[in-house]
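The other protein chains are all here in position, but one chain of the complex has been omitted.
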Amino acid sequence: MTQAFRSADRGRVDRTRPLRFSFDGRSYEGLSGDSLASALLANGVHLMGRSFKYHRPRGVLAAGAEEPSALVSVRRDAARYTPNLRATQVELYDGLEAHSQNRWPSLSFDVGAISDLLSPLFPAGFYYKTFMWPRGGWKALYEPCIRAAAGLGRAPREVDPDRYANRYAHCDVLVVGGGPAGLAAALAAADRGARVMLCDEQAQLGGSLLAEASGDPTDAWLARSIESLRAHARVTLLSRTTAFGYFPHNLIALNQRLTDHLENPRAGQTRERCWQVRARQVVLATGAIERPLVFPGNDRPGIMLAAAARSFLNRYAVVPGTRAVVIAACDEAYRAAIELHQAGVAIAMIGDVRARADGDWPEAARRAGLPVQTHTTVLGTEGRLRIKAARLLRLDTERRPIGAIQSHACDLLLMSGGFTPSVHLHSQSRGKLAWDQRVQGFIPAQAAERVRSAGSCRGVFSLAAAIEDGADAGSSAAGDAAACTTAFPAAPDSSRAAPDGAMAGYAGALPQPQAAPGSKAFVDWQNDVTTRDLALALREGFVSIEHIKRYTTAGMATDQGKTSNLNALGFVSQRLDKAIAEVGLTTFRMPYTPVTFGSFAGFARGELFDPVRTTPIHEWAVQHGAVFEDVALWKRARHFPQDGEDLHAAVARECRAVRGGCGIFDASTLGKIEVVGRDAVTFMNRMYANAWTSLAVGRCRYGVLLREDGFVLDDGVVARTAEDRFHVTTTTGGAPRVLALMEDYLQTEWPELQVWLTSTTEQWAVIALQGPNSRRVLQYLVQDVDLSAAAMPHMSVARGAICGVPALVFRVSFTGELGFEVNVPADYALAVWAAIYEAGAAHGITAYGTEAMHVLRAEKGYIIIGQETDGTATADDVGLGWAVSKLKPDFVGKRSLARLAMSAPDRRQLVGLLTSDPQLVLEEGAQVMLSSGQRPPARPIGHVTSSYYSATRERSIALAMVAGGRSRVGQTLCVAATSGDVPVQVTSPVFFDPEGKRLDG
Amino acid sequence: MVDLSALRRPPIIAASPMLRLQPPAARHILRAAPAVLEAAGEALGLSLSMPVCRASIAATRAALWLGPDERLLLGEASSAIETARRLQQALQQQPHSLVDVSHRQVAFAITGPQAATVLAAGCPLDLDPGAFPVGMCTRTVLAKAEIVLWRRADDGFHLEVWRSFAAYVSGVLAEAARDLADT
Partner (left out) sequence: MLLISCPYCGARPELEFTHAGQAHLARAREPAAVGAQDWADFLYMRDNTRGVHAERWRHTHGCGRFFNALRDTTSDHFVATYRVGEPPPQGAA
């Protein structure tokens, strides 16, 4: 028979819409509106999981987000497999397939349960005490075994096929929580004209009202409230949306789940949306969570919170047992007992922990004929896969037994230790918490942001008071938002309803007349932390609650201790005989409930992970078979392999083409900055190490930019295109950094200079032609530019046109060959490139990529920023001392060059290295040693910065930074390689054409 | 001799109903002190002394406030030379910087009742008409790209982005538009 535990008349489920689902391969029936937990309970299934450490059989403790035990995996397909979901929050759909976790071979027979018997071996901190020997054992043996044995569900190995989205939102008032206080707050704020957002983690709005019997007078209020909110144009209602993080300045992160509840999500439908909401004011109406009671054997399936039982009955139409024992430290338990009794559950006993129980609900229970006794404690429970009996004993205030031990047979045990206000988000926002004696809990105190709490999350429990409290909070939040106060934070509002003690209760472990060896009283269900672990930590001398938490792992599971924190505190306070307020509280951290990685990533994955920047010539490179490499965010052609060439062959061919004829290279990614203004030359003189006054219009100079600490930051060719205008180029990756540095000096140190900066990196595409034939290729294509050596010497620039397109033509070289760099407006670049390439066919034009460029410049000893330099190299270190002006009184970095260490003789200097085996290419980054065979700790005297096979030299070459390197030319040193030490000869860093004759073609 | 000047070729971007790449335009960055900007505005026939983060429009020209000393001048593609000529004439000896950036960036129009929501997928600004009214413009970010955003109508935005980021911006907005269907 299916759904044997379904109530006939209660609940908010849709009895006309039965749903099939499976759990561990077995098929069941549930109803639309069920959670997975409620559907299983309706079928009499209480055993839903195994605990983390001891593999103890576990049922469902709660009905909501706080559930610590009933963790399941839900599978749609191999890739859509979500582990560690709380069964209480999984909405049922037709065909849902769920699996239990942390058990083998099956949930009811789990070999891992041996660890429960061996538990004396696994006390708190056992990781730190055992596995100490042998030394290597931890990494190789113990950790892999422990990780395999412990733990939760398995993550899928497939790529996540779902789509996730991001959205920023802004509002006057964000209300977190759609229960009575939250709805009232949203309504009040909306009525004052505020832009309101309200989010709630559940499928339906209503919060605690959903656990009231349907037909309750609150139903009408709920329906009316939702209807009015929907009618407001400036109200956004988000259900299935968890506010999981509270960030500075009222930025709240929300996780909205859009498809997990659907039987057939549309292909490509967004699964989750991560909202970042900036709210002028926030109202937290996050409710309260019922506390379990701590007694031996309190974790068996069939033991649940009283409020959870009410929720299962009144919301989900589930009768969670046939005969119940109720343990109360709070009147709420009596309500549950009365309602379950009405639904046909036998109440074996209501045992109240307190000395008195004379509130309205206890009186009503007595009138209904339910057995009630005070002064009760629980000694233990029985039953393996489901509770069978509970042993109760009455104790007087001196812990002396009153009467005999009672054993009550039952298949359900309800407990209510009182309600803990959910102050997670308030605490995340760095707001203070204060212990409230009436509430017997921590409630929000001084806020750190513009936030207020309302309702039971600040200890205002009674429904009427919570609604009023919410309305007050919503109204004043809207008022403050309208006033747009810039002052942080909001002042505490003392005029509102006072917290009350209606849901106070008990924190800590229930009194035991004597120790019961071997029994386990759980404080933290999810991390399997018992009173014994906490006691051990105290015995070992831990007194700070932060230390106790970390040593025992209490409260550190994925549920963040929602049901355990206060009991752990209570226990520590009992043992230390200190008030809970003095013991203190640990910090709440985001996320409130676990959030998928997909939600955090949003659309930032695959092609949209980062911008992929391509040049206007990219298409041509693709068509010509280029292999690309990433340089900053750019895709740059690394080489153009032909006919199955490998990298080595292609680069050698490209290099030979440049040296022997003409190469064409896309240099568009170079950073470009237009420096313009009447003080442009003054600015350049102050900024760069070089002298600029003498640079004539139409000429270029290689510029070196230092940081204020004297080290090389960037380099590039600078052209003076007019008296008051410089065209500055930077490295590809350095462009934003250089521009920011220049702006910084201009705005803050030299605001008197009449000069302005504009990035033109993407305005100009740069086509480099390098090689002895480059002039021949270009000369018939350009207009108004005389490329002759006399008119256009090395390091000059001319404005003109190419193929009718305006152009800025540089005669520069990064290869040591005669060369030109043609700058054209980017939209024309592809056509101009193609035209040059076509014209160059007769001259053997060859496209080359960044790898050949690197080899060619290394042959000439030209440095690359970030390769030869590492932020600790001076211009002199890398052989650029000639570029640094000796005459200028000041420029950025000059003062630092006078510091003693900057001219120390043992600074690492740029040199060349040649191996005796010409085919052996050193590894970049390899350490340079004085001699071979040194034993650790040997001190390296340098490192290899660039290393290639040079087709030009027909041998390997390397650049290195070596201590006192220039004085070591001719010496033999040693490079530590993977294959063994390699002797190398120190040479000049210029391997080719040291006189520079080839620059003239 | 080939003449390629007619072969202007902006980046190729996939179009979508909500997002349209705009035709090539003339663009200049003008940087100068306020008094000089005022004189420049007179030469162009539109105010360059607009309030912070506001655009001004006159006939086929527009000027966008980007910073206290920085304006983005927009015009028809054929007007680039004329704009430069007029400004040089008007400003002559007055200190300023005028740089042609016509090819540096491209423009998109994002239109439709959901335009602001689509942008909100990657732009952290409040795009409510009360907070970002018609005529407002600013440099900001869209996900990992820097953009200039200008509201031209309640349901229409003009977006400028450096050309190499155009494909990314278009991809982000297309993805955002897909998400919209799932609201």
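In this document, chain identifiers A and B correspond to the written order of the chains, with residue numbering beginning at 1 in each.
Here, a contact is a pair of C-beta atoms (placed from the backbone, for glycine too) under 8 Å apart; a residue touches a chain by one contact, two chains touch by 3 or more.
Please read all numbers here as calculations on a predicted model, not as lab measurements.
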Absent-chain contact - pick from A:682, A:779, A:896 or A:934: A:896
Options A:709, A:870, A:924 or A:981, residue touching the unrepresented chain: A:709
Contact residue for the chain not shown (choose from A:154, A:249 or A:589): A:249
Touch list for chain A against the chain that is not drawn: 247-251, 276, 278, 430, 448, 486, 488-489, 708-709, 740, 743-744, 747-749, 751, 889-890, 894-896, 898-900
Absent-chain interface as seen on chain B, which is shown: 52-53, 66-68, 70, 124-125, 138-141, 146
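Keep this in mind: only the chains that are shown with their structure count from here on.
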Mean-CA-position distance for chain B and chain A (Å): 33
Residue ranges of chain B in contact with chain A within the complex: 1-5, 7-11, 24, 29, 31-32, 69-70, 95-105, 117, 120-126, 128, 131, 143-145, 162-165, 167-168, 171-172, 175-176, 178-179, 182
Chain B contact footprint on chain A (complex, rising order): 163, 165-170, 195, 258, 266, 268-270, 273, 276, 278, 603-604, 607-608, 610-616, 633-634, 674, 676-679, 754-764, 780-781, 783, 803-805, 825-828, 830-832, 835
